[in-house]
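Can you keep this structure in mind? I'll have questions shortly.
For this depiction, one protein chain was excluded, whereas all remaining protein chains were kept in their positions.
Which chain is which? They are A, B and C, in the order written, and residues in each are numbered from 1.
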Amino acid sequence: MSGNTFGRVLRLTTFGESHGTGLGGILDGCPSGLPLSEADLQADLDLRKPGQGPTATKRKEADRVQILSGVFEGVTTGTPIAFYISNEDQRSRDYGNLAEIFRPGHADWGYFRKYGDVRDYRGGGRASGRETVARVAGGAIAKKLLAREGISVLAACVELGGIAVDPADIDMDGAPVRPYFAAADCAPPLWDSVVAKTRTAGDTLGGIVRIVARNVPAGLGEPVFDKLEAMLAHAIMSVGAVKGFEVGEGFGAAALRGSQNNDTILPGPGNRVEDACFSSNHAGGILGGISSGQDIVLRAAVKPIASIAQEQQTINKSGQAATVLIGGRHDLAAIPRIVPVLSAMTALTLADALLLQRRMDA
Amino acid sequence: MSGNTFGRVLRLTTFGESHGTGLGGILDGCPSGLPLSEADLQADLDLRKPGQGPTATKRKEADRVQILSGVFEGVTTGTPIAFYISNEDQRSRDYGNLAEIFRPGHADWGYFRKYGDVRDYRGGGRASGRETVARVAGGAIAKKLLAREGISVLAACVELGGIAVDPADIDMDGAPVRPYFAAADCAPPLWDSVVAKTRTAGDTLGGIVRIVARNVPAGLGEPVFDKLEAMLAHAIMSVGAVKGFEVGEGFGAAALRGSQNNDTILPGPGNRVEDACFSSNHAGGILGGISSGQDIVLRAAVKPIASIAQEQQTINKSGQAATVLIGGRHDLAAIPRIVPVLSAMTALTLADALLLQRRMDA
Amino acid sequence: MSGNTFGRVLRLTTFGESHGTGLGGILDGCPSGLPLSEADLQADLDLRKPGQGPTATKRKEADRVQILSGVFEGVTTGTPIAFYISNEDQRSRDYGNLAEIFRPGHADWGYFRKYGDVRDYRGGGRASGRETVARVAGGAIAKKLLAREGISVLAACVELGGIAVDPADIDMDGAPVRPYFAAADCAPPLWDSVVAKTRTAGDTLGGIVRIVARNVPAGLGEPVFDKLEAMLAHAIMSVGAVKGFEVGEGFGAAALRGSQNNDTILPGPGNRVEDACFSSNHAGGILGGISSGQDIVLRAAVKPIASIAQEQQTINKSGQAATVLIGGRHDLAAIPRIVPVLSAMTALTLADALLLQRRMDA
Partner (left out) sequence: MSGNTFGRVLRLTTFGESHGTGLGGILDGCPSGLPLSEADLQADLDLRKPGQGPTATKRKEADRVQILSGVFEGVTTGTPIAFYISNEDQRSRDYGNLAEIFRPGHADWGYFRKYGDVRDYRGGGRASGRETVARVAGGAIAKKLLAREGISVLAACVELGGIAVDPADIDMDGAPVRPYFAAADCAPPLWDSVVAKTRTAGDTLGGIVRIVARNVPAGLGEPVFDKLEAMLAHAIMSVGAVKGFEVGEGFGAAALRGSQNNDTILPGPGNRVEDACFSSNHAGGILGGISSGQDIVLRAAVKPIASIAQEQQTINKSGQAATVLIGGRHDLAAIPRIVPVLSAMTALTLADALLLQRRMDA
């Protein structure tokens, strides 16, 4: 009820504050028999680690993960998998002056109105982007579950600071090794330039992330309220800074005609109905809320980071006008660090849908 | 788990197929003491009734709702409110030939791969847009709960067939009496023209719906996975034909700088912190997943109706190529009938968040 | 959250008041392909119908059930199964004077303190035993699901008015055709006698019901909080008038030694580990919260009906002393009508556990 749990069959419950002792979670519902080690989680955590890349904060965190339960002799046992990442570089003095003031664009105001005076203001506390470390750790386990079925989740940045990758240039597979997890080789040099200008201006950037899930079997998702795109939207929109979500053509579909937007169904090899294919994928891999067997294609809009290096008008807890100049160490854009978070949430959603579907299949 | 239930504290479970006996639902968790009659539900049902307006199907349904429980002497008792709408104009012979074929853009394929041969193919069965009748009935109760707190939900069409309303012209309050629930007076004549052309072409249209919730108290929504925008995205994306969701600036935020996108917080009258206001509402009324007290502003992208009046290529259940020309009676666009559905889902989400928040406030 | 839903994968949500329009429910999560008709539900409903047997009320209700959704061409489709039973013989004038007074042993007081003045006092409203009609209808579907796997649920009365059946005489299979659903042929004559005396005295009786589930596969139930016996206890204790629950030796186990209470595990035919058997069944078919493959054996203690035909001291809504003599038509004992309710709840719990387990098995 408090919104710290995600999933139905595969359930991730997370805890921890930006400047507390540490962060972690419990992933419950993972089947037994999956080979799993701390290195599996660490690999994904390293992708979102602070202090990397051109848009990064200088905060240093090893983000070293420890598995506390649920794995025995190298495989999962079906019991809850708890994991923990301790906070090392906390420097809460950087944030001390923020207890009395509401930073524009931040969660401070909402939390104050919800929880009153009792909140951990240090670095955003529970509202900090640092909570996503637990999503990434949980998502790494989900990815291993999916990989066992041949399903993969890829995510890449297709727009930064208003400069978009041409759809024709998109190459999702190359993203993990490109700066910014860029969706095309041509993008990083252009983005370096806007990043440099924005840093000089003391400002921040937003962008768009594209996510593709391949080899998802047909039949995942539930009709009506838990359509697969509804669960994915819930997952993606729950990540801080995400302001929009699309599946397939998304907002572009609104301007298409039915004859343009429908994906023609074509016979597959040998006319086996299971092997049918489609002439196009405007739907983004979901029909009537249920996966069609095509690639699932999503896009997420990411707002610019709220912590700018400029003096801003605001009010304090007494309701009086104040100015704030945010110190501390902040990223210039949520991209690229949000990219592994979004792929983790996609993986958690798909693995949950996959496990849920199994009970139907008997 | 089967996705026929929405909500946490205020829970709507729905049932029924397009061409079965009828449709309905149970709304559980409604507090006692709310005045409620069948007329309250009927008013909203009449807004989405088939056979109305320029884009409508000719199917006629009175959609007469009956309350079966939970109301005594004109007020709710706190027990589950069950309601029922019987199907009158079923004509299932129109759909008989569709049992063997997968209509492009429809749920048929996904359902076949999920449920196998056992499905009610008549008019889409459970996947039919007709299931939304139960959402609207439940949403009408949610709206009464919200109205008691002064909260209102308005929805209007801001784009149809690629022709958008200028943001400067938007007047949400006038929408209920305009054709298409149009967001501005100038829109319907333009849309009539594209509708006429599209009908002649045997094609269908998509559009964009804007939803505004006014007077929502600050503090609704839960941090992390159940951020208010995540719950709203889940709600809106669960409506068939919706392909995209935005809050506030949405995808536009990706191209803004932090200094442009942050909403400055200003002192309110008498410097009471609760009365603080904002210079703008780029955030769309939600900060850090929690309502800020500003208007909540959403947009939903609606794809064109998949049932076009043109012959389409597809396959049949044996996996072989086939053509389909869809008969029956179908709308030309999900707009305007989807508009009350989207406002119902918004109302259900907000009422659920409101009731959930209450337990925190003690 | 409001407690009108039972189950995790197979979820029953019920509605309706004793003297309202009718009662019913939605069973969600039932797999597709199960043959199902109204007659299947009616058979079980007839077992708990008012006006039958030596302890019965004279209220007459046909309890004719109607299936509103989820079944097409005689089989379930995997969509929600809604069912409805209208109230016919309401006579609410019998209860009119009870709006102002709290009947001892009834829910009146609890409801008043929970809901305040807003309640449907007619015949107990939602708190009436009449709500169990929806449990029985839902349970009938669960029993069909179980029967498909060869699992059966039997329930019988083993004690009435303090007169118990000798354990050696118990014959569960004969119960459905015996008066009182008695567990042995020798019991009904003895019970007739105590019933007659109690009726003359204007008093009421309690009893004990034994429930046995046969052929339950090993492996159902979840460790820790959702042990199979915890789910069954939740199910059984949720039936009004039940005051105690036991599995296997139950309270008797407290006085046994470990060497007496442990069930020895014996090799099965051909030493196949799956065919292992047990020397005894003190555990009642559940080990560590998980079904062992032995019969599941439960007992439920049923209190005497609170509506006695004697004047009783109480208070009214103004807090002042009052007397109440309950008119209306009431059973002398919850037995036998509670027996099919308890077997329905057991069936719902086991079918839910069975469907939940399936996802683990892939």
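Just so we're on the same page, a residue touches a chain if its C-beta (ideal position, glycine included) is under 8 Å from a C-beta of that chain, and two chains touch if they have at least 3 such contacts.
This one's a predicted model, so the numbers in the text were calculated from it and none came from an experiment.
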| item | value |
| --- | --- |
| Footprint left on chain B by the chain that the document does not show | 1, 9, 31-32, 78-79, 223, 355-356, 358-362 |
| Residues of chain A (touch criterion as defined above) contacting the omitted chain | 1-2, 4-5, 8-9, 11, 13-17, 20-26, 28-29, 32-33, 66-70, 72, 75-82, 84, 114-116, 118-120, 125-126 |
| Absent-chain interface as seen on chain C, which is shown | 1-6, 8-9, 14, 102, 104-115, 126-127, 131, 159, 161-162, 198, 201, 203-208, 218-227, 229-238, 240, 242-268, 270-276, 279, 283-284, 286-293, 299, 301-308, 310, 312-315, 317-321, 356-357, 360 |
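Going forward, only the chains that are shown with their structure count from here on.
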| item | value |
| --- | --- |
| Euclidean distance of C-alpha centroids - chain B vs chain C, Å | 39 |
| Whole-Å gap between the CA centroids of chain A and chain B | 26 |
| Numbers and ranges of chain A residues touching at least 2 other chains | 1, 9, 223, 356, 360 |
